[in-house]
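Every protein chain of the complex appears in place save one, which is left out.
Up next is subunit A:
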Amino acid sequence: MMSSSPAVSVQELRVERGGREVLHGLTFDVPRGAVVGLLGPSGCGKTTVMRALVGVQLVKSGQVTVLGEDAGSPGLRDRVGYATQSPAVYADLTVAENLRYFAAVLGAPRGDVDRVIAQVGLAGARDQPVATLSGGQHNRANLAVALLGSPELLVLDEPTVGLDPVLREELWTLFRTLAGRGTTLVVSSHVMDEAARTDRLLLMREGRLLADGAPGDLRERTGTADLEQAFLHLINETAGSAA
């Protein structure tokens, strides 16, 4: 019965930051087991949406329901994994020490630390202090924390930034595998070529949702060959209808 309800349901979400409204009444659903891409230029409100899903964002109005509960409610704290864009791990601890701590906080099983290290491909840097990692490794250590405890919903803010194409490919394979096991993923990116890898795209611009649909449908609807073009087409279309 639970699996039929959406993993995430957002109704008329409005958020103010610094006295300015940055999300202007967003409404969308995310089906269970889907990989949903949140795309849009930097500053369009992707991170704010993700923070609202996790329940760390003060919202002005609207309803955010995650896995059948209000976003941020105590029952969700070990069911939702969140990786921020700038890594939130302890720079002075090693990768394994970081993961051991967060695993203890989440009450994740013992073997989880080694599992997530392998999943993000950091086995070689296991006992290295995070401060000595490269940018890409640092990012993956951050992602590994979100994977602890096998959460039902993963909210990942730009997880593939700064990664070489091989690693990026590996991570997308991982996301697919997780989704195959029933995990729902919301992944943000500002790179259009990643959009094609998702089941569903939410295109955002200036705090509004431009489009919501499968990548193929969006290309078809706009009659464009690639998503970059589709995005431009949608912007013009919106500008036209507003005038």
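Please note the rule applied: a residue touches a chain if its C-beta (ideal position, glycine included) is under 8 Å from a C-beta of that chain, and two chains touch if they have at least 3 such contacts; residues count from 1.
Going forward, contacts and distances are computed from a predicted model.
Participant: Pick, from "NADH-quinone oxidoreductase subunit N", "Transport permease protein", "ABC transporter ATP-binding protein" or "Ring-1,2-phenylacetyl-CoA epoxidase subunit PaaA", the protein name that UniProt gives for the chain of this complex that is not shown.
Facilitator: Per the UniProt record, that chain is "Transport permease protein".
Participant: Just one of A:E97, A:D217 or A:E237 touches the chain that is missing; which is it?
Facilitator: A:E97
Participant: Just name the one of A:V49, A:V145 or A:L171 that touches the chain not displayed here.
Facilitator: Final answer for the missing-chain contact: A:V145.
Participant: Hey, which subunit A residues sit against the chain that's not shown?
Facilitator: 16-18, 54-58, 72, 74, 77-78, 80, 82, 84, 86-93, 97, 101-102, 104-107, 129, 145
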